[in-house]
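A protein chain is absent from this complex, but the other protein chains hold their places.
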């Protein structure tokens, strides 16, 4: 199966004071490859990106440049993760769409970070899924799926097993999420999922084994149906 | 004043059977430059982009690649427009953020098309406005501004002179515009306008002189206040 | 066998008002690949290139820039054609000689457009044939071969089965073709065919099956012997 | 005046056993700049290019790769010459058309070598002249101009003060010069001179002062009229 | 005066838990520019580079890749510093020698990080000094100069006002500094200082004003004479 996996920068690179633990995530990806899956990965920026963006902003950088700096760190995180993958990974991290096409020649696990300012790494994961014609997109988060309403405020909130893109948009809107600030999946990501009918699973990525579970069809998290 | 102008591909390149009339738009830009404004321009893909995207899709291209092909045409349109501008234009069309930084060295009018898949040329205009620290962003459309409700359905719909980003989001949502399909301004664009507090004017771009009017402070179209 | 095929832009992209039919050409290339041939392809600019060049010239572009714009379109056509080829095609269109060397790593069908101003896509096909060490170069045109004299003026004109580069030069000169304006094959192309002794067939490319016929040795068109 | 000058590799880099004398040529260019002319320069490959091409061919390189190797040397010669020019030269040698557009930003003397296989440095000089909109193209050779017939065979051969592109083509053809082997100016160069109506002077470049003479309108060499 | 300044990564980016204070260093550079000096800057990798290198190494990266990762961070630090410089800085950070030549076109303060694996940012500063033809190279460290012997072990150690490259090599060797591990200046840096006779000052960079003092000829730190 063709699978694209978004590894949350917040999970993989949570803080600056200790070195992150990414080995188990690499092990999971290698296992999928061994099983015959055709995997591609996007890694977010996490704490180091926040550190540099905060610094750049304080020194007077415009927001587009701040985005660009965050992308540089996401690409570096991708580089680190591809090292952890070892020989199954494409030896370079494609940094634009032309390089992505060149990376496809390798036939190996492509690991990417970001592309251009104004675009979240979630959106990049969707673009990568399109380009690789992935049937499954797994988005790792720090929650265990999408809820019918905000669980922090509403006792009756329940985790949804499946949700359509339309329903998800409404839920996010009802929670008062502002345009372009959806933590889970931004509107660009939703639009791409819709247009290319990519089955997308939102899972709790804090346990790396959840990725394996989601790929083998175990009922976990929330599945977005397009 | 620092101004970024989004020239609609639909207006400048409306059809494939006749050569487009872009001279008057170039004249307006040159006039602004002569007045001392620091102008940058984004040109959309228009009919040629639709032609190639339709063709690519029919030949089996994935949607991300279709986007990329549309971007190539938008960049080509930008190249054509920079020729029409002549000596006041930066001699090359920056195709990514790194090249944009190099283009700034020229001190001339930077003309861009698109950047990466998943991103509208409206979003690119916002990113360019951020990078150039523009105080004013002019978005040319085929309507004369933002309406309180859909004028095709609601007789009481009236054009708004000003609107906040929040109000605009609500209006678009109430019109049933789906996530990522806002014709006027997509959510990425709205988020950037918000975060960098760029005064943005939605004007009818079919008359090139409206651009001049908007730049000189004439009351025209709708102004988005962040 | 190693074969380079020049697909005429005029044949593949004849007009702007309808989407071109390129599927049958892609089918022929895939068939050759299935048979074990090592194929590379150059696609011309056709009607969209003429559209943009005409536009650029009207807006004051110099002729070298016009050429460059035509090359951009030829590259885009090559991109579209590689999409139609699907998995047998190299995932990217090499845009200069360095990229061509990188494309060779893929071991797949390389599809190119143009290279640099001043160079016809016929010349690019010859350079590609040299680089790939092709034994056969097929040049598709809208005529069924080379004639002993201009068939429009001379009733006794007959199609030649074979012709040497020297004879062809004389025929073209006798027809009053000016330097650098040979529709069929320009002088650069002729020089390359000569220096690398590439067997070249001029065939009527309006029927895609003629390409197959020429590759399997059927007597068709005119063969240039170096 | 806008002037493009082709400096012959054979004249500037005549042999491998002694270091070439290029200072006087640099002095001439600097003098033109001081006078207010807008100068651009193309330098050929000369003896070092022949050395490396001969070597590459012996080691089995295809002819397109041999061309590419010759271009690398021409670019290196251009780099050396730009060092000799000092501060009046653009600090980098543009190696493709995109870089040429970036070099224009510098406003300084652009020095180029070659572009792509299949293209002589004479053709590159014509493309550069087009791009820079030069009114005058000076081509340095080891003869003092174009003759009515081959002076080695015909006692009545006389140097022509002016010649049209059409006449020049005929003269070259009558001398039995084969397609693509014109030492003086190849057909691509002739076509460009024609299409962009660039006044071109063929002069004896062995005396660097002849360049100054040609630029100041002194009657020297042969002028090609388009 | 032409001055190249190496800003120590250890000083500018000392730790990961707090945002660094780089404003005062930017102020000093801007002051030099205002005085008419032609300044270029190299910024080291500091704590973030160590963080990422340590991480890469733990994930199995080879040492050359670790170097490359450190260079990416040094380039990012340079980007941040150029933001702090504002308009006096070249808008992009040159990442290789070709880009450095393009950056020279800007005429602004060039800020660089690293170049290629195996090369310290000290060596990069020396190369930049050569390329910019700087008369003075200032190397900021956490000591107040070069000592006649190791001050930690030898009570009689005294700070040298001047030292030759040869003497410095001997002192470093006598301290048991191993090949390629000179903290102060590595052998590549020493060789470049020697070959291009660049006056080099080793100063305590913890006080940004020391940079101003060194530039105005105040007796501070140790001057290496070549």
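When the chains are written out, they are named A, B, C, D and E in that same order, and each has its own residue count from 1.
We adopt the following convention: a residue touches a chain if its C-beta (ideal position, glycine included) is under 8 Å from a C-beta of that chain, and two chains touch if they have at least 3 such contacts.
None of these values were measured; they are calculated from a predicted model.
Trainee: In the intact complex, which of the depicted chains does the undisplayed chain touch?
Mentor: Touch partners of the hidden chain, whole complex considered, are A, C, D, E.
Trainee: Looking beyond the chains shown, say which of E:64, E:157 or E:209 touches the absent one.
Mentor: Of the listed residues, the one touching the omitted chain is E:64.
Trainee: Just name the one of D:16, D:157 or D:209 that touches the chain not displayed here.
Mentor: D:16
Trainee: What residues on subunit D make contact with the chain left out of this view?
Mentor: 16-17, 19-20, 22-23, 26, 48, 51-52, 54-56, 58-61, 65, 69, 72-73, 76, 79-81, 83-84, 86
Trainee: State which residues belonging to subunit C touch the missing partner chain.
Mentor: These residues touch the chain not displayed: 98, 101-102, 104-105.
Trainee: Using the touch rule from the top, list residues of subunit E that touch the missing partner.
Mentor: 62-65, 67-68, 96-97, 115-119, 123-124, 126-128, 130-131, 133, 165-166, 169, 173, 178-181, 186-188, 190-192, 194-196
Here is the rule we use: only the chains that are shown with their structure count from here on.
Trainee: Looking at the contacts, which chains touch subunit A and subunit E alike?
Mentor: Correct list: B.
Trainee: Farthest from subunit D in C-alpha centre terms, which chain would that be?
Mentor: Farthest from subunit D by mean C-alpha position: A.
Trainee: Need the CA-centroid distance for the pair subunit B / subunit D, whole Å please.
Mentor: About 43 Å, centre to centre.
Trainee: Subunit B to subunit C: how many Å between their CA centres?
Mentor: 38
Trainee: Return the distance between the CA-based centres of subunit C and subunit E, expressed in whole Å.
Mentor: The separation of the two C-alpha centroids amounts to 54 Å.
Trainee: Using the touch rule from the top of the page, what residues of subunit E touch 2 or more other chains?
Mentor: 102, 105
Trainee: Taking the touch definition from the header, please name the shape of the chain graph: line, ring, star, complete or other.
Mentor: Shape = other; not a path, cycle, star or full graph.
Trainee: Strictly by the criterion at the top, what is the full list of touching chain pairs?
Mentor: A-B, A-C, A-E, B-C, B-D, B-E, C-D, D-E
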